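Shown here: the complex without one of its protein chains, the others still in place.
The chains carry the letters A and B, assigned in the order they are written, with residues numbered from 1 in each.
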Amino acid sequence: MAEAEPLTEHPHPVPVPGWLVALCRWFAVIGGLVLLGMMIMTVVSVTRRTLFGAPIPGDFEMVELGSAIAVFCFLPWCQITGGNVLVDFFTMKSGPRTNHLLEALGDLTYLLIGALILWRMIPGAMEFHDYGEQTMVLRIPIWWAFTVILPAMALLIVTIFFTLAGHLKEARA
Amino acid sequence: MTGIAAGLTGFAVLLALMAIRIPIAVSMLATGVVGYGLVNGWSPLLAYLKTNTYYQFSTYSLSVIPLFVLMGEFATRAGMSRALYRAAAAFLGQMRGGLAMASIGGCAAFGAICGSSLATAATMGQVALPEMRRYNYSGALSTGSLAAGGTLGILIPPSVILVLYALMTEQSIAKMFVAAMIPGVIAAVGYMIAVAVFVRLRPDAGPAAPAASWSERLAALKETWSIILIFTLVIVGMYRGWFTPTEGAAVGAFGAFVLAVLHGGMRLQGLIACLQGTAKTSAMIFLIMLGAEMFNAFLSATQTPMLASQMIVDSGLSPMLVLLAILLLYLAMGCVMDSMSMLLLTIPIFYPIIAGLDFGMNREDTLIWFGILAVVVVEVGLITPPVGMNVFVINGMARDVPMWESFKGVMPFLISDIIRIGFLIAFPVVTLGLVRALG
Partner (left out) sequence: ADVTLRVHHFLSADAPMHTEVLVPWEKAVEEQSGGRIDVQIFPSMQLGGKPPQLFDQARDGIVDVSWTLLGYTPGRFPLAEVFELPFMSGTAAQTTAALQQFQAKYLGDEMRQVHPLLLHAPAGYKFHMTGEPIDSLDDLKGKKIRAPSRAMTEALNALGATAVGMPVPEVAQALTTGVIDGAQIPWEVVGSLRVEEITKSHSEIGSENGGMSTSVMALVMNRAKYDSLPDDLKKVIDDNSGAKLAALAGEAFDRVEAEERQKYVTAGAAINVIPEAELQPWRDATQPVLDAWVKQTTDAGQDGQAMLDDAKAMLAAAGAK
């Protein structure tokens, strides 16, 4: 998975600023550490449950919360590394310029939808805050997760903007 | 606009967007969001988007997916693909076509750890392709066997697609995994037979390699026992009740992590690379799931699934005919589309239809059986011309082999696939036997 990339069914690579790549990488690593934390917590919980009949209280809800944080943190990295699969079949024979233009269109679509979702998630997060929604056992306020999720979503939007610009630049070249 | 017309329009737009290189997930999101707004109204749409993404990503049962992806990353880092291939080659290499068989065996074993066909093909390709070329295997046989072997990755549990299918149809993940075992083994054996036939017709395509000594064989086996132990622990533990699927994935990922550190010499840089790989694959999968959820929410609002299912029940077609039609559609779609997106998109429509038909089994058995059939058929799409993603990946690694030769190379495996699918359809007990025995 790490070394060999499929050569087809993925967007063409485009130039993006180095700082953005670094930022996306850090978010991916943060999400990855959350995932590692979930892994270790679950292993400990299973072990405790098997040996002493006492799992870690709230293990399930921590997994749920952690899973959301991790996945949102992963999204910018997936975008900047061209990880979203696409159908290559009908445009295989088109020139690179056409394909960059089409991929720019794809990014524009993603940008609009992503921005729409981010815009709506802000009142969503505020409702979680205002209604005091919490996890069941540990009473962790749900809105806490959004302190990571919203910046990750914002970074995704910025990333899409730059890959869009990159595709346009390549299409003109 | 409501009803089937709206649903079909949605599908047409979706396919058009996908055809022009809009990422599959984005195409589904865009069609779903706009369709949802048109059918339900825009202000409900805006309200729906407030918390939906959060809830889709924070589902307990779905957290099994990034953990399995992480497990695959660690196992790769631990050098398990090489170890598994070497073990298989040590036993099979001295036969004609033996290295191709070892590739199949290695793919089957590595596929057991990894959840993805493309990743299995690509990872095993890096190990096995140079070996086969070194022993003068033909381009067709070496690329063909790896491309086909990669499709085993998704069938042999744990498998992300089987997890998704189980969740969508409210079946047990563990039972889906157990149901896939025997079809997976049959697939591997069938592919090996295909290799044997291939080298009988073309003896120079896969010359015999020197035989390994028994001490070499034992040494090769020793390299693999740890990963086999982890695999067994995960599957048996999941089925026998030591943990939930998510917990099993966490335990498996932890075991593979330990292996990667001890056996693969993984340090901080390697860990970060694994996390990045996991991030990319997991985000890709979750974005597709989000898109499929949005599209299916739109589709349900048009009532298309209910009406379509009603039409099929009223049409009086025989259940077997309906099943074959669905499988043929999958085969055709598999030629141009990523298998996971395809199942996420279509299972919500097809599973109520299948569950409502009488195949002489109870509902649960029917759905498990159909799930395995659907996954098998979708996987075949990965190696069918003109578009076979696995063939593309492997062919891309063997620069001197023309694409048509690789497609020629997968033909014997395709024939084996078709025979196997017929077998699975005719004898549901092959799929369900183990589930019943362990149930």
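Everything below uses one rule, namely that contacts are C-beta pairs under 8 Å (C-beta built on N, C-alpha and C of every residue); 3 or more make two chains touch, one makes a residue touch a chain.
The model shown is predicted, which means the values in this text are computed figures rather than measured ones.
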Option from B:Ala250, B:Met294, B:Val322 or B:Leu367 whose C-beta touches the chain left out: B:Met294
Among A:Pro11, A:Gly58, A:Gly114 or A:Gly166, which residue is in contact with the omitted chain in the full complex? A:Gly58
Touch as defined at the start, partner being the missing chain; which of B:Gly41, B:Pro386 or B:Gly422 qualifies? B:Gly41
Taking the entire complex into account, which one of B:Thr9, B:Thr59 or B:Gln126 touches the absent chain? B:Thr59
Missing-partner contacts on chain A, residue numbers: 49, 53-55, 57-58, 60-61, 64, 127, 131-137, 139
Residues of chain B in contact with the chain not shown: 36, 40-41, 43-44, 47-48, 50-52, 55-56, 59-61, 170, 172-174, 238-244, 247, 293-294, 296-297, 300-301, 305
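The working rule: only the chains that are shown with their structure count from here on.
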Touching residues of chain A toward chain B in the complex: what are they? 1-9, 11, 25, 28-29, 31-33, 35-36, 38-40, 42-43, 45-46, 50, 60, 63-68, 70-75, 77-79, 81, 83-91, 99, 102-103, 105-106, 109-110, 113, 116-117, 120-121, 123-124, 127-128, 145-146, 149
The answer for chain B against chain A in the complex is residues 17-27, 29-30, 33, 46, 49-51, 53-54, 57-60, 62-63, 66-67, 69-70, 72-73, 76-77, 114, 116, 118-119, 122-123, 125-126, 242-243, 246-247, 250-251, 253-254, 257, 272-284, 286-288, 335-338, 341, 386-387, 389, 392-393, 396-397
